[in-house]
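Here's the structure, in structure tokens; my notes come after.
With one protein chain withheld, the remaining protein chains of the complex are depicted in position.
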Amino acid sequence: MVDYSENLIEIRDLMYSRGARVIFKDMNLTIKRGEVTALMGPSGTGKTTLLRLITRQLIPQQGAIFVNGVDIASLNQRDLYSLRQRFGMLFQNGALLTDINVFENVAFPLREHTKLSNRLIRHVVLTKLHAVGLRGAADMMPAELSGGMARRVALARAMVMDPDILIYDEPFVGLDPISMGVIVRLVRRMNDALGITSIIVSHDVAEVSTVADRSYLISDGKVAASGSPDELSAAKSELVRQFMHGMADGPVAFHFEAPDYAEQLLGRDSE
Amino acid sequence: MQQTRSVEIGTGLFVLLGMSALFFMTTQTTGGEKFSASETFEVEASFENVGSLKPRAPVSMSGVTIGRVTDVTFDPVALEARVTLIIDSQYDQIPDDSDASILTAGLLGSQYIGLQAGGSDTFLENGSEIYFTQSAIVLENLIGKFLVSSGSGGDE
Partner (left out) sequence: MKGLLRDIYNNVLEFVRTFGAFQLFFLRIIRHSPRIVLRRPGLVIKQIHNTGALSLVIIMVCGFFVGGVLGLQGYSNLARFNAEDSVGTVVALALIKELGPVITALLFAGRAGTALSSEIGLMKATDQLSAMEMMAVNPVRRVLVPRFLGGVVAMPLLVAIFTCTGLFGAHVVAVDLLSVDVGAFWQQMQLSVDIKDIREGVLKSFVFGIVASLLAVWEGYNAIPTAEGVGRATTRTVVITAISVLILDFMITAVML
């Protein structure tokens, strides 16, 4: 029996392919309640696809994904939406709605799902904006924000419904060191202060190591390694070492598949 | 708040403008609605040829529209066209020997019925018949007659 109280998300024997390309095969993965879990891997391994599977924006061909012990493939639209209200998701570039201002962006889920009075909405939104340090930007439009600010606003929006699970898709990409530090600290603080379970998809080894409790390294459609950041750093596997230490060549080849170099240069392959 | 206000005002103005344009179109460009009497009486008339007279065509007297055509049918017994008209009830003193002719507004205009007052002491009322009628002038017949008469005129 699975212990639902401890494992919030369970992925069992997952198989997913797009066209002829198999993205995941026989993948097993668990995400523990209350932890910060990192999903890492070289680009192109389908980390974002995995997030879409977990949130059922995509449906796997085989295997099952359980959230709180419920197979999410079995949910109807209404149950799915009520499950999604317990998810908060931070998209890579924030994905703020561009036609409304920062305040309305954060208020958006409240206005759609609750009948709270304007006064109460204002109170909640300002609290969340204050938590990410952007209370002063409430009247700005998303286009006026820097990348780091947009991501913080998106974080405030992801938190506004007080979710159980926060999902971050590449939260550190393209940020300057200061913004990055801010986001890292926010992730950790949200997780610990509010008792949220966090999932981070990233390939920033250094940043993830400072924040994650447990990391999964995904490669070739499978979990190649898992453990705490320290355990992964010390792992012997060549793939893990290549990834964790950023070596150019190794199991993940530097060269894309190509015919023999010398032969191609000398033009002998046409014979 | 200011922004939603201007959106609302803009939308309101736009919808009002559109509605009034629609209203203008339906009331000002059509002739059928020009004649709108609440009480009318019905009169019939037979014509040898109605030309292109259609229902809704105006009925006028001395150039003033007093009614309109409601129906144009063919009477298979008398072999004539039967035209039903309605006339505003306020014109209840039209002599019953008045004469109805089918006229054309302008060279290419549509056709209408013109009434020419007679001298009788009895007036048209609901169900009356106008006996004196003059058919539409059909251009081809006119030209034909002209050619025939000028041809025969040359012989004499």
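Should a chain be cited, it is by its letter among A and B, assigned in written order, with residues numbered from 1 in that chain.
As a convention for this text, a residue touches a chain if its C-beta (ideal position, glycine included) is under 8 Å from a C-beta of that chain, and two chains touch if they have at least 3 such contacts.
All values reported here derive from a predicted model rather than from experimental measurement.
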item: Contacts of the hidden chain among displayed chains; value: A, B
item: Contact residue for the chain not shown (choose from A:Asn93, A:Thr127, A:Ser179 or A:Gln242); value: A:Asn93
item: Hidden partner chain, touching residue among B:Met19, B:Ala117 or B:Leu139; value: B:Met19
item: Residue, one of A:Arg84, A:Lys128 or A:Arg151, that touches the chain absent here; value: A:Arg84
item: Interface with the undisplayed chain - residues on chain B; value: 7-8, 10-11, 13-15, 17-19, 21-22, 24-26, 28-34, 56, 58, 105-110, 112
item: Residues in chain A touching the chain absent from view; value: 55, 57, 81-82, 84-85, 87, 89, 91-93, 95-99, 108-109, 112-113, 154, 157, 161
